[in-house]
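Down below is the structure, laid out as structure tokens.
Excluded from the complex is one protein chain; the other protein chains are retained at their positions.
This part shows chain A:
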Amino acid sequence: MTREAALNAALFVALIGTALVAQALGEGFIITLATKAAIFALAGVGLNLVLGYGGLVSFGHAAFFGLGGYATGILASHAMSGVPVATLPFTLNGSTEMLAIWPLAIAASGLAALAIGALSLRTSGVYFIMVTLAFAQMIYYLAISWPAYGGEDGLSFYVRNTFPGLNTFDPIQFFAICAGLLAAALGLVAVLTRSRFGLALRAARQNESRVVAVGIRPYSIRLLAFMLSGMIVGLAGSLYADLNRFVSPAMLSWHMSGEIMVFVILGGVGRLFGPVAGALAYIALEHLLGGVSDYWQALLGLLLLAIVIYAPGGLIGLIAGRRHV
């Protein structure tokens, strides 16, 4: 086992172990923190596919996080009121079943990512950052100004959605769902980035014209990566909505895009478990430093600065060393 593989395993064990120990000690709040870390890590894994492996700095991934969240909130609230979400072109009833909600949340965020990616991938560099940001902000303002689903106040749905065979109200069982999906997403990204598709995606990050010269269009490779990335982040948004039983425009705002980016950069850009390390560190800092000072994010900022300057491989790179990508 390489050093990085050992570190990756240790990180995952730390996440699961924290939740299990908290369960044994009856510390429900710690389990919730671990669940939040797993969800943020999932969002980071999604972003890492484009940011880390594709070299595409998307500053708009809150759009997919929020859309996944809103899809969940809207379906749940309609299930409670009994009014269908839509009657045309077909009747779409609300649902409180995670297994019914996830595909819709993933589809909604995937379609949005396809549309946003198709337009923004025609630009590059700082323009790409700005265009993705602009699209996300558009959706953010739409959510604020759309009163049907709470507008600025957000949308509560009080009861966590259900999963067959599990009691999702039990924090440890909901954590198990989130950690399971995180593991699945990590497996998916590991397979994707090693495949032919991944080879082309990683090559396009390093030398676009070379990729064109061998007859591969980076645009279509990147667009697919962007869409898959949006779908993973949308699933994370759905889980986040269920964790809080509440969605609000804050999930769509650029702060959220920045936060997901922080998980990736803190942990290690283009490292499979980077977002896991980043999200764990973020949540731990929030919990530990948040108690010390309300301005804990200033310290986070300093840490991020140090990472970017002294350890571009993030926490993973710091411990496992650099590797060729």
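In this text, a residue touches a chain if its C-beta (ideal position, glycine included) is under 8 Å from a C-beta of that chain, and two chains touch if they have at least 3 such contacts; residues count from 1.
One rule holds in what follows: contacts and distances are computed from a predicted model.
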Can you work out the missing subunit's protein name as recorded in UniProt? Choose among "ABC transporter ATP-binding protein", "Molybdopterin synthase catalytic subunit", "Antagonist of KipI" or "Cytochrome C oxidase subunit I".
"ABC transporter ATP-binding protein"
Can you work out which residue in A:Ala62, A:Leu182 or A:Ala200 touches the chain that's missing from view?
A:Ala200
In the full complex, which of A:Val211, A:Met227 or A:Ile283 touches the chain missing from this view?
A:Val211
Could you tell me which of A:Ile30, A:Leu224 or A:Ala284 touches the chain that is not displayed?
A:Leu224
Against the hidden chain, chain A presents residues 191-192, 194-200, 202-203, 206-207, 209-217, 221, 224, 324-325
